[in-house]
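The structure under discussion is supplied below as structure tokens; questions concerning it will follow.
All protein chains of the complex are present and in place, except for one that has been dropped.
Right after this comes chain A.
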Amino acid sequence: MRLVIRDNAATVADYVAEYIKERILQFEPSAERPFVIGLPTGSSPIGVYKRLVAYHRDGILSFKHVVTFNMDEYVGLPRDHPESYHSFMWEHLFKHVDIPPESVNILDGNAADLQAECERYEAKIASYGGIELFLGGIGPDGHIAFNEPGSSLQSRTRVKTLAYETIIANARFFGGDVSKVPKLALTVGVGTVMDAREVVVIITGASKAIALAKCIEEGVNHMWTVSAIQTHPRSLIACDDDATLELHVKTVRYFKSIEQVQDEMIGRENLGLYGQVAGPLRYTVIPSGN
């Protein structure tokens, strides 16, 4: 797992957007071989979507051969409701870019048979050969998608009852009226996310600090579902300084030192996207060694 620490939410968004853009471009997606990405909603990814839209507007990035799978959707909320995740994705990403509508996948929370809808979704993901990169955010309790504390780390796409705290937290989006907040959601499982060939999680703000510490400094634990990332072979957490408040100083220094070494001793130009040494080293500045 890599942990990339930036000053604030804006620079985290810069980093993640640049990263995703590079991943898509280097993948060289085509009609036969699209780039399949899992996408979140919520406050964390908004800055990333904004920057991806800018890349598209500037002609740098196309979504013609990108296929998306969203993490979750409320049950029973009209699709056109401003708080539906359909509306969120439309407003923040899809309306601005050239993605073909048939390449967009979001769980249908109004399906007659919710269980069948979840199975269909998993099968659809499988039909594309799985997800190349799953982007996520987390809740203050360390949940990813609607996989709240106690969710099986093997879980697949399914119907979930929302935790009472989540319902209360979401009431602010429904005029402060708890009774209007949907109580059920369809969500991909922790297993669905972890099956992706790469997982990228955005964690910003002091309110997520405990969750970050629990997820990376303690054991894999279903009470902090993002901790499952520890066993993933290719994972990246991008966080800001505020989110590191509960980490050990040692942890922060360790991950910062890795980037420092990469920057100062190896040189960015020698590194591939995953931080791997890309080939024979080509120094622009010869490292001094101290």
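Operating definition for what follows: a contact is a pair of C-beta atoms (placed from the backbone, for glycine too) under 8 Å apart; a residue touches a chain by one contact, two chains touch by 3 or more; residues count from 1.
Criterion: contacts and distances are computed from a predicted model.
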Exercise for the section: From the list "Beta-adaptin appendage C-terminal subdomain domain-containing protein", "Glycine cleavage system H protein", "Protein SEC13 homolog" or "N-acetylglucosamine-6-phosphate deacetylase", give the UniProt name belonging to the chain omitted from this structure. Expected result: "N-acetylglucosamine-6-phosphate deacetylase"
Handout entry: Hidden-chain contact residue, picked from the options A:F27, A:W90 or A:Y128
Key = A:W90
Problem - Of A:R2, A:R79 or A:K180, the residue in touch with the unshown chain - result: A:R79
Problem - Contact partner of the left-out chain, one of A:P101, A:G176 or A:G219 - result: A:P101
Fill in the blank from the handout: chain A positions in touch with the non-displayed chain are 79-80, 86-87, 90, 94-95, 98, 100-102, 104
